[in-house]
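One protein chain is absent from this view; the other protein chains keep their places.
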Amino acid sequence: MLRNISLGTAVSEKVVLPNDTNHYSTIFGGTLLAWMDSTAFIAARKYAGNDVVTVSVDNVVFRSPLNVGDIVKISSHITFIGNTSIEVCVDVTSEKRKIIENAYFTFVNVDKDGKSIPVVQPSFKTKEEKEIYDMRKKQKECKKQAERLCLISS
Amino acid sequence: MLRNISLGTAVSEKVVLPNDTNHYSTIFGGTLLAWMDSTAFIAARKYAGNDVVTVSVDNVVFRSPLNVGDIVKISSHITFIGNTSIEVCVDVTSEKRKIIENAYFTFVNVDKDGKSIPVVQPSFKTKEEKEIYDMRKKQKECKKQAERLCLISS
Amino acid sequence: MLRNISLGTAVSEKVVLPNDTNHYSTIFGGTLLAWMDSTAFIAARKYAGNDVVTVSVDNVVFRSPLNVGDIVKISSHITFIGNTSIEVCVDVTSEKRKIIENAYFTFVNVDKDGKSIPVVQPSFKTKEEKEIYDMRKKQKECKKQAERLCLISS
Amino acid sequence: MLRNISLGTAVSEKVVLPNDTNHYSTIFGGTLLAWMDSTAFIAARKYAGNDVVTVSVDNVVFRSPLNVGDIVKISSHITFIGNTSIEVCVDVTSEKRKIIENAYFTFVNVDKDGKSIPVVQPSFKTKEEKEIYDMRKKQKECKKQAERLCLISS
Amino acid sequence: MLRNISLGTAVSEKVVLPNDTNHYSTIFGGTLLAWMDSTAFIAARKYAGNDVVTVSVDNVVFRSPLNVGDIVKISSHITFIGNTSIEVCVDVTSEKRKIIENAYFTFVNVDKDGKSIPVVQPSFKTKEEKEIYDMRKKQKECKKQAERLCLISS
Partner (left out) sequence: MLRNISLGTAVSEKVVLPNDTNHYSTIFGGTLLAWMDSTAFIAARKYAGNDVVTVSVDNVVFRSPLNVGDIVKISSHITFIGNTSIEVCVDVTSEKRKIIENAYFTFVNVDKDGKSIPVVQPSFKTKEEKEIYDMRKKQKECKKQAERLCLISS
């Protein structure tokens, strides 16, 4: 049985409070990372239907600062399903500014003892969904090889 | 004037409390990310001597779970200085287990209006410090090129 | 100039963590109230375009408990605009269970000194939007009169 | 066996910290709601002698703003006992200003599985205590009827 | 002009939530210390009429553990006024158990630049109030001398 990939989406809107900022009134990086992990976690859990734990975070680039009082929207959707893992893409916007694009949080599906277990494979509603999924798969493989190359060459 | 790179180090030991965990008693990924950002921020601030803001997070891989009651040590040291940016490497260990190795948090040096400003270039006490620094520089360039290649090929 | 009422909507998905619960693992009422106020605040701020403060909370009824690990969706939309006030309706659901329906958070539009100032009046895209708005207006007037009556009679 | 209604009282004094405010230095509505729920919960738990959960919140009206640094006193006492429910009235004052008067938080008495169970009926020390109690009972019935009327008429 | 010493009192009732405990479900010492400091701070602020900062903490002894779900009452009252300082005694009880007795938090009265300034001297309503105050003064002097002795002798 397959599960539709679009099940794994989540949205969270937040207002940046003094509680969330450093002493020059811009958001503390760690606060936004925690919000992103939480929203990505919900997307992964909705798809998996059971417990998941974060295994990696990649490509988080802050393009624009967030100030106290700003309203921020955190959106997450699934981009890849491995044997036991779920990759979630997270975007952050504020009004019309892009704050963070295409950050990747990967989770692993676990049983009650915390052991990784297989995750159901995805189905796609549209041709486009499938194409994006395949492209991300290639990109990930390319990146993995490149990283290995860079470790050897340096 | 140069500044010794070893100025930019910070250590933080923590105990994982129920407050920090998800409902199956392992640490919430976002909590650990916030702790890491905070420890990296201190290393960057110590070196820069003034305000810095997080601009990117990369290569965070959780190798082993952290349970409630575990004591965790977060260590950070500077690995690269750009024109206006400071790259900090973060390691997380618990007792003798490695939890996270070589995660990279990059900060940009900012003035009071939040504009990026030049950061002082580093000096090195030992030959080894210099070699590690140069290796990381190559690795970063290699990775950048590879990422560009992967975007084109996919 | 009028502003479309549908501008004032906000959504926030959350996972209930141990941090949010009482000692029998169901959500602490105060935690959910704070989440609802925050999501309602965002809806009001988006419509008002400037600062707002909470002035009243009404009709919050918890129909079903929320347990640790549950994923919860908080949705808010504007139901009435007074001279200086904005009424926001908040709904909370978890999976398919209704947790809270039609709770009302009212905000007042304020200037930098915290004084109440007029809020722009709403326009409507559909006939239905207008009908719901007028019905809520009547309901509020009816309730106000009834409350006065109940105070006298008791 | 009856239990004296005055057992169900609680008081909490707090100072408003930056942590509790929005970006214009007045208390965040949700923070005060959480404090009120917590103080009402203590009153209900003291009377019930076992676990209770919040089931409804009503008539919270903020009469005056609270600023950072203000000292606030939250007082709660029981106003009505149903078969399985406990109604708690909450008042908030700061120095001599009334911030919130007669907000009502209702709790239900639950067993270990979260099922509602009967709560012991109240006794009264003074004639006045009994009169206030009876008046509140009438007021609640009147309000309930009025709300039904308003739903039909609108 | 003198000020009545009984102005400087504060009470706070709290319920111990999972959020406040270590991984074996008893309250984290640091959490209770923060609650005590906050309640003592309110007593000192009420008496001083302006800003105060904590300068010392002494004689905090936990006589009995606090478990998740316990209701705790923190009471504070002023025991001594120095030239610029205010000593506050803090007691913690839960149901009828004494958790902490006679812990002392001392605050210094500060102006807007954080410099210590004189604090108004106390008046007493009853003979007993005055006797307790004088006894505490002697006790403090005795303790100071003893500490000096112990440093020399060791």
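Every chain is named by a letter (A, B, C, D and E) in the order it is written, and numbering of its residues begins at 1.
Here is the rule we use: a residue touches a chain if its C-beta (ideal position, glycine included) is under 8 Å from a C-beta of that chain, and two chains touch if they have at least 3 such contacts.
For clarity, every value in this text was computed on a predicted model and none was experimentally measured.
Visitor: Please identify which of the visible chains the hidden chain touches across the whole complex.
Guide: A, B, D, E
Visitor: For chain A, which residues reach the chain that was dropped from this view?
Guide: Contact residues on chain A toward the absent chain are 18-24, 28.
Visitor: Considering the whole complex rather than only what is displayed, give the residues of chain D touching the chain that is not shown.
Guide: 15-19, 68-69
Visitor: Even though one chain is hidden, which residues of chain B still touch it in the full complex?
Guide: Residues of chain B in touch with the missing chain: 10-15, 38-39, 41-42, 45-46, 51, 69, 71.
The working rule: only the chains that are shown with their structure count from here on.
Visitor: Could you put a whole-Å number on the gap between the CA centroids of chain B and chain D?
Guide: 47
Visitor: Give, as an integer number of Å, the spacing between the C-alpha centres of chain B and chain A.
Guide: Each chain reduced to its C-alpha mean, chain A and chain B end up 20 Å apart.
Visitor: I need the residues of chain D touching at least two other chains; which ones are they?
Guide: As it turns out, chain D has residues touching two or more other chains at 22, 24, 28, 38, 41, 51.
Visitor: If I apply the definition of touch given earlier, which pairs of chains qualify?
Guide: Chain-chain contacts present: A-B, A-C, A-D, B-C, B-E, C-D, C-E, D-E.
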